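Structure record follows, encoded as structure tokens.
One protein chain omitted, others in place.
Right after this comes chain A.
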Amino acid sequence: MTAAVEDRPLLRVDRLSVEFGGPAARLRVVDEVSFDIEAGETVGLVGESGSGKSITALSILRLVPEPPSHLAGGRVLLDGVDLTTLPRDQLPDIRGRDIAMIFQEPMSSLNPVQRIGDQVAEAILLHQKLDAASRRARVLDLLRLVGIPDPSRRIDAYPHQFSGGMRQRVMIAMALACNPRLLIADEPTTALDVTIQAQVLALLRDLKTEFGTAILLITHDLGVVAESCQRVVVMYAGRVVESGPVRAIFRNPSHPYTRALLQSIPRLDEERRRLHQIPGNVPPPGPLRAGCAFHTRCAERLLRCATDRPPMMQLGGGHQAACWLAGPMAQAPMAQAVTP
């Protein structure tokens, strides 16, 4: 594929909506989600369980089974090519070559009856013309790259002979096999213990600086985001509520949900107190909703929040938030606020 035009992002997700179910019971799980990923950039996609972040990521590669799901609108542009309208038989050419994916269950993401080396080699076999010997050499390089000790011996081992962290490294090696330009990592560290988590994140960071791979890091861990990402997209109940540079979001969170999320992180440098919690639960997915998705749990809600969907307010420097209280409207009289 040709090099991207300068002002075009590597990946543009444009007002993407995904619905589940038939016309009788239509559930909108991803609601007009938009964000860009520039080449070589790490973007964090943050949200609690059920916020639609995984479905958003899977929809980029059209990996959500249809039916029961279907695209309800929007586009996904990779270098200007719309993946949502691409014929289904062309998808395998994109998958693994341009965009690769790492999943959250390293323990079950490897085929138990296939040797590690064969699994890593599979993507190379599919997307590149290499003979068996150079394929094996490439697999050895990849295993070395992701920090598998003694790769020439481990290449012929089976997954059950690997620990969880080592399996996640193999998964990363598989994903990197064809030098993808975008790596989607769906909670790559959730199933790992903390020390291994740090190693895997460090590995992803190293790979990014070395190969310029853009990474979409899906996580519910804001600590991971602060450590690894340049930009953050915060999702709540299928919608993007706030996005922008990591610094701006952490210093000046402009959506009440982001603020509440940041307050819920335990800190070591403060005296121990009860952690902040957001009252209520994420609303279950339903049909199209009016108003702000967060208004039922928001401490600062206005009357209009229940009826009018807030637009993305531009706060400067690429920072934007979907809240009536953000941006110029923030100066509106607070008398309107109702106490919960």
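Basically, a residue touches a chain if its C-beta (ideal position, glycine included) is under 8 Å from a C-beta of that chain, and two chains touch if they have at least 3 such contacts; residues count from 1.
As a working rule, contacts and distances are computed from a predicted model.
One chain of this complex is left out of the view, and of "NADH dehydrogenase (Quinone) nuoL-like protein", "Oligopeptide transport protein", "ABC transporter permease" or "Putative lipid carrier protein YhbT", the protein name its UniProt record gives is "ABC transporter permease".
The missing chain, though absent from the display, is touched by one residue of A:S51, A:S109 or A:T213; that residue is A:S109. Of the candidate positions A:A100, A:L201 or A:A248, contact with the hidden chain is made by A:A100.
Remark: the omitted chain is touched by one listed residue; of A:I155, A:M174 or A:V282 this is A:M174.
The hidden chain makes contact, of the residues A:L61, A:V139, A:L192 or A:A321, with A:L61.
In the full complex, the hidden chain is touched by chain A at residues 61, 63, 91-97, 100-101, 103, 105, 108-114, 122-123, 126-127, 147, 149-150, 160-163, 171, 174-175, 177, 199.
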